[in-house]
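Every protein chain but one is kept in place in this view of the complex.
Our next item is chain A:
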Amino acid sequence: MTEAAVHVEGQAAQHALHTYVHDAVASGAAHAEGQQHPIKLYLVVWGWLFVLSTCSYLVDYFGIHGHLRWSLILLFMVLKAGLIVAVFMHMAWERLALAYAILLPPVLVLVFVGIMVFESDYTHLLRVIFFASAN
């Protein structure tokens, strides 16, 4: 239907409509065309990702151990993942219906993690009780 109407109109009108259609479909009325953000934003995020990666490498380099190692590694990991998803993948500017549909299901993996922690603790206990002497 739309295609037919477009073909009747002139070349210029076709282009204009296509741009408009593409806007409406692809990226919403909020943006001129697609995701338009200043390049500086990407450079800043890039810089932060470098800093955070360096930090997590230094945790290993200086041999920090125990709970501090764990909390630092997880903190840097979550910050890096958040920056990539929010800015590089543009999730921060997407409609909530999409953001929640994509971001909520992976959170449920944490339940799976919990189950497997109990399971492996149990397996480990059995191995210690019944097989440790064999080693």
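FYI, a residue touches a chain if its C-beta (ideal position, glycine included) is under 8 Å from a C-beta of that chain, and two chains touch if they have at least 3 such contacts; residues count from 1.
To be clear about the criterion, contacts and distances are computed from a predicted model.
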Can you tell which of "Cytochrome bo(3) ubiquinol oxidase subunit 3", "Roadblock/LC7 domain-containing protein", "Peptide ABC transporter permease" or "Pyruvate dehydrogenase E1 component subunit alpha" UniProt lists for the chain that's not drawn? "Cytochrome bo(3) ubiquinol oxidase subunit 3"
In the complete assembly, which of A:Leu43, A:Leu68 or A:Ala92 touches the absent chain? A:Leu43
Write the list of chain A residues that the hidden chain touches. 1-3, 17-18, 20-22, 24-29, 33-37, 39, 42-43, 45-46, 49-50, 53, 56-57, 59-61, 63, 69, 73-74, 76-77, 80-81, 84-85, 87-90, 94-98, 100-102, 105-106, 109, 112-113, 116-117, 119-121, 123-124, 127-128, 131-132, 135
